[in-house]
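One protein chain omitted, others in place.
On to subunit A.
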Amino acid sequence: MRLTISLQRTSMTWLKKQLWKVKKNYKVENVIPMAVYEKGINFENPTPNKTKTKRVPIHIPPPLSNPRKTLKEQKYYNEEPMLTFNQSTKMMEGLKQACILTKTMPIEGLPDSVHDLIGKESIPYQDELVQRAIMQANVWHTDMDKMPKRINKQKPGWRFKAEWGIKLENRSSMLVWDLLRICGVLGGKYSDLTLRRLTKNQLTGCIHTFENRQINISNASEAQVWAPRPLPQAMNTEDVDSTVTHQLPDIFPVSPFIDLPLVHLYENKTHTGWSNPKADSRFPHTMYITDNKWAKPEHKDARALMFLFAQAVAHSKEKYGMNIRQLPEPITNQCVYTDGAKFNFVTFQLNTLDTSNPDGIKNVVWIDRDNELYDRQLPFTQMMTRRTKYLDYDSAIFQKFLAMYLSGAVLTQ
């Protein structure tokens, strides 16, 4: 290979750069004719020499020392750990375990007070509005969050592509608030609905004692409806007396305290939701709980029961004093538990606070579970946002939702 040609070639770019270094700084002096000076006109230089400004040193404050607090420095630290129950606990025995802890008798289906209200009232363009709410929550909203990883158990080697869309927690909460807004249309007909209050993420709960051990039950539900007057009791006093014969379930050899973690951080007081005991519209009506993670149906039933029990106990302790055991009047409250497509309708009636013995009167819970408002069919492989199908809209489910909302405001025969 001959290198002489390439070595002897002059580099034109280098030469141009060297020229430009000189040429760019070439200055043309202002030439003013002498006749102008003779007239006596003074000139001032428009481009005076720049004086160097003093640089003021910028004061950068040192980084704030904000170390993470240790466990014992936290605000709600207590030396004695307590059993806790919140929305992330998954009890092994599910509804059976919750029934033992709260001394309740479970009944399947809706109570008569709610069941009579189904189909009694209707809203103009009801089904179209609900279907629009479903599409708004699932498709039309502009959220583009990263979706969780999918797993196909039949094909474990399959890798799904990353997808962006609306998260489960946003999807379910959006649907609940839209449906509540549709239900509020009937406020012109029933004056009680206008006096109600709606709150979001409001903490309710209490500290419950069972077999000389304390459990801290607390929950901040997605939405909570507060009524101006308490709900009528769902079961008659004669039927309540007949619950003496009911026997609580047996879960031997498992203890009812299984899967309840011991925690040092807790607040040792009851939360009714309101600081002022004489405020208007402060009776608990319905709480709307939404899933943010996948859970089994038995976990959902247990959560709904425990939170309703804790809310009713907190309300009764405020009303009748902290050491109340036998209630003069039962307290009822309701719950709607959703994961965005399925609905569980739960009604609870607190008859006693005495859970030391399994004998005597029991509390009662009605559970109507697995009501599918619509079927959400995911595609087998990918493109979730486009290919997901929403089929089999069931109009009967919203009528149940509306009946739960109207209970207490509409007089039943």
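Following the convention adopted for this analysis, a residue touches a chain if its C-beta (ideal position, glycine included) is under 8 Å from a C-beta of that chain, and two chains touch if they have at least 3 such contacts; residues count from 1.
The rule we apply is simple: contacts and distances are computed from a predicted model.
I notice the complex is incomplete. Of the names "Geranylgeranyl transferase type-2 subunit alpha", "Septin-type G domain-containing protein", "Ribosomal protein L2" or "LAQU0S03e03642g1_1", which is the UniProt protein name for the chain that's not shown?
Record says "Ribosomal protein L2".
Tell me which of A:Pro253, A:Pro277 or A:Pro328 is the one touching the absent chain.
Touching the chain that is not displayed is residue A:Pro253.
Give the residue, chosen from A:Pro124, A:Gly157 or A:Gly188, that touches the chain omitted from the document.
Spelled out, the listed residue whose C-beta touches the missing chain is A:Gly157.
Can you name the residues of subunit A that touch the chain not displayed here?
92, 156-157, 251-255, 257-258
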